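Report on the structure given below.
Note that this complex is displayed minus one protein chain, with the remaining chains in position.
Chain lettering (A and B) follows the sequence in which the chains are written, and residue indices restart at 1 in each chain.
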Amino acid sequence: MLVTTLRHTPLILFVVIFLLFGWLSPRFLSYQSFENVVKQASYIGIAAVGMTFVLLTAGIDLSIGSNMYLSAIVAGLLIKNYGLPAPLALVVCLGVGLLFGVVNALIVTRLRIIPFVATLATLWVGRGLGLWLTESTEVEFPESVTRIGSQRWLGIPLPVVIFAVVVLCAFVLLRWTALGRQVYAVGNDIEAAKKAGIDTARVRGTAFILCGVLAALGGFISVAQLGTVNAGFGKDREFDAIAAAVLGGTSLFGGIGSVFPGTVLGAILIQMVTIGLVSAQVDLYLQPLVAAGIIFVAVLLDGLRTQQLARLSRRRIRVEEMTAPWDSGMVPELRRG
Amino acid sequence: MVDSILQFDGISKSFFGVRALEDVTFALRKGHLLGLIGENGAGKTTLMNVLAGVLAPDSGAMKLRGAEYAPRRPADATTAGIAFIHQELNLFTNLSIADNLFIDRFPRLGRSPFINRAAARRQTVGLLQSLNLQLSPETLVDRLTPGERQLVEIAKALSTGAEIIIFDEPTTSLTAAETQRLFRIIRDLREQGKSTIYISHNLGDVLELADDVVVLRDGRLVDAGPARDFTMDRMISRMVGRAIDQIFPTRESKPSHEAVLNVKGLSQAGIVKDIHLTLHKGQVLGLFGLMGSGRTELARMLFGLEPFEQGELLINGVPCRRTCAGDSIRRGMAFVTENRREEGLLMEATVVDNVGLVALPAFAIGRFPRLLRHRRLNDAVARIVEAMRIKSGPVARTLAKDLSGGNQQKVVLGKWLLSRPAIFLMDEPTRGIDVGAKYEVYTIINDLAAQGAGILLISSELEELMGLCDRILVMSKGEITGSFERSEFAQEPILHAAFKGHQRVPQSRESSGRAGGR
Partner (left out) sequence: MAVTRVSRVSSLPSGKAFGVARRILLAENFVLYLSIVFFAGLCLFMPYIASGRNLANLSSNMWPLLALVLGQMFVLILGGIDLSQTSIMALTSVAGAMLMTTRLDPALFAKSPLWGLLLSADGSPISGTLLAVPLGIAAMLLVGTSVGFLNGLAVAKFRMPAFMVTLVSMMFFSGLAIYLTKSENIMYLPDGYTRIGSGGIGPVPWSLLVVLVLAVASHVVLRHTVLGQWFFAVGKSVRTSVVSGVPTGRVIVVGYALSGFCAAVASILYSARLAGGRPTLGQNLLLDVIGAAVIGGISLFGGKGKVLWALFGVLFFVLLSNSLSMLALPFYAEPVVKGAVILLAALLDVTRTRLLAREAIA
């Protein structure tokens, strides 16, 4: 019983917080409100799914904020200066994100630089490039793009639909393809993975590339809701993505985690806290503090949970189940007669 | 005329001028088991790395089934039907058994990239059944015992169609029962026509299993022949290059009557129950038992790493309660744990830093801050390194991870010696080290006892305990089930006590106290 509770901590936490905010402000419990939460969570949720891949391989990607910025402004500038239609702009945006991911992948796998430092470097370079291209000005997006932010498909907001599709694809990839299983393997023990014949460079590289593409997609969705990109767009978003993944049960050390329910819950949870605080009319300046406090508690519980689970399974002291020592060969000279 | 399936011809390999292998020539006969023995550094690992395609030989060649065999990378060896079961298992604890088996060659659904889980599951079940392993293929490897994990590795080897299987120190983490299960499986594999190379420091096991024996020393093959022609003595003397009169140095000193450690009624639910023991000055007290009997847990409780609910612990007559490692050390205790890589050494630190770790406060002046006296510390470390004959590069620069197993263990011992403890708790101190180094460790234990230290020696090797101890306590299922003075040492009654509480209590049979076998 305890074990089951502990294993599903993210879900239980989710329900608890949901009910808490619902109690503080009944308005929060409406479908409208929940839909709003999920819609707002979509863009960081998509990026968090990408981050999950990287975290699973025991890596980290600090550059997704700059990635979002750069890919968004490239698309935006092309629309503004060359009249590129929205769908093509999206493709370009994803393309830039892909390139960004490829660069990260190459630096990590070919130059053998650790992900933290590699993505720190691309974070800087990416932001610099973006600032150069825009000369720090704001880039506005036309209605053809912002429509995406408000459109619906079968009654569900488009951003949410896209989020759901991304989650589904990621889930299938991780569960049902060799690459997905190898991601878990590499994160668990990279040396063993190499010995098992897995192309660890390909696996890790793919994780970074996926993360890049999904970061760009998430950025685009955000732009579709905001309508404009300024010089600070995407800043610090990597921490949000990491927090969402970690809250959803993904380990920073690799090998443990899932996109569903895990990261999805984490992303929605964070957004729920943010919006819930507004709903409950908490002082604007206090909101970041409360949010930080809740995330702290969530991570604390997660850590305690892992420790407890480890302790519980270690309790079963391995006992000799064998019978006569003669069978066990402990006295071989007796067996040989 | 039995043909050889694998042939080594004049294999030589050097690293930067150091000869690791020199002109090694021998053959593995098809369907036979070849025991490969030798001290650490004798070249066994290098030879296996050559076989696996991890290293290329400088000269010489290998033949597989009569044809030239020259692997360029590990995948070549696997394709050629050679599988390795290493000491450190290459399994992914976060994945299921089925996923582990097929991680690099999942069966697909048609031409799609999707995994055919049903097929993978089917094949896994088949493999597990052939090894008599009653486990579900979806079980996470995390939840398996070391013995079960090893069998999964064997299943993996079989699933790749291996015809030649190499076992490298397979029994280190196994219980006696799991070892027997492993031996049964190895014999079954032989029946099926698989050929095996078995590498182990456990010479008794090798004698029991092998058809042929090959002995390496300093990179050269110094002896080879059918196993039935080999005795323990022959094996050991060929390995170390000199006649070994005895495996254990003679114990000359006698324990005093003064007790350094008193344990009364120690209990912790589910782990140990009502433990009473007394350790005297100058005594080597052995603690024997099967894996899971609670010996390590008891030692950890005595040292303060784990809590205990009931009971009393007296060190030099002074009662102690709820201690931590620091307190125990201050009271004169030392603990050599059973896994030196994770709890005994700082692998990335130098020999000096490792040896100095425990006794640091003693080489500092002042209270806040405590300034180190580097020269004193370095001198003391140098003295210990010399006294224990630790073989390493310059001690201030050589990292612990670059030392051999035996030298690593000596570093751990040296670290504790520096703080001059009166009580030593040693958990499997000779695990994974070669015969020569073992002898040196035994000598150190003897000397410590002669100087008046009390030593609690935990070991799974009964002969080791019988050779070194003044008295042996036996534990089973968390309780002390027997106590034997030196004059009473005999394999059978001790084993009896170790199995007490388990199923069939064995009938008495003739026993021999010969040191050998397991």
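Quick note on the criterion: a contact is a pair of C-beta atoms (placed from the backbone, for glycine too) under 8 Å apart; a residue touches a chain by one contact, two chains touch by 3 or more.
A quick note: this is a predicted structure, and the numbers were derived from the prediction, not measured.
Chemist: For a quick check of understanding: of B:Ile5, B:Val358 or B:Leu448, which residue touches the chain that isn't displayed?
Modeler: That would be B:Val358, which touches the missing chain.
Chemist: Write down which of A:Ile107, A:Ile162, A:Ala178 or A:Ile209 is the residue touching the left-out chain.
Modeler: In the complete complex, the chain left out is touched by residue A:Ile107.
Chemist: Out of B:Thr124, B:Gln150, B:Thr337 or B:Ser459, which residue would touch the omitted chain in the full complex?
Modeler: Going through B:Thr124, B:Gln150, B:Thr337 or B:Ser459 one by one, B:Thr337 is the residue touching the chain not shown.
Chemist: From the list A:Ile64, A:Leu84 or A:Ala118, pick the residue that touches the absent chain.
Modeler: Candidates A:Ile64, A:Leu84 or A:Ala118; residue touching the omitted chain: A:Ala118.
Chemist: What does the interface between chain A and the hidden chain look like in terms of residue numbers?
Modeler: 107, 111-114, 116-118, 120-129, 131-132, 135-136, 239, 242-243, 246, 252, 283, 285-289, 291-293, 295-296, 299-300, 303-304, 307
Chemist: In the complete complex, which positions of chain B touch the hidden chain?
Modeler: Its contact residues with the unshown chain are 9-10, 15-17, 54-61, 70, 303, 305, 325-326, 328-330, 335, 337, 342-349, 353, 356-358, 360-361, 364, 369-372, 374, 402, 415.
Note that only the chains that are shown with their structure count from here on.
Chemist: Measuring from the mean C-alpha position of chain A to the mean C-alpha position of chain B, what distance in angstrom results?
Modeler: From the centre of chain A to the centre of chain B is 41 Å.
Chemist: Using the touch rule from the top, collect the residues of chain B that touch chain A in their complex.
Modeler: Per the stated touch rule, the residues are 74-75, 78, 90-95, 99, 103-104, 106, 113-115, 117, 143, 145, 175-177, 179-180, 183, 204, 208, 270-271, 290-294, 297, 462, 477-478, 491-492, 495, 499, 502-504, 506, 509-512, 514, 516-518.
Chemist: Looking at the complex, which residues from chain A come into contact with chain B?
Modeler: 172, 176-179, 181-182, 184-185, 187-189, 191-193, 195-198, 255-256, 313, 315, 317-334
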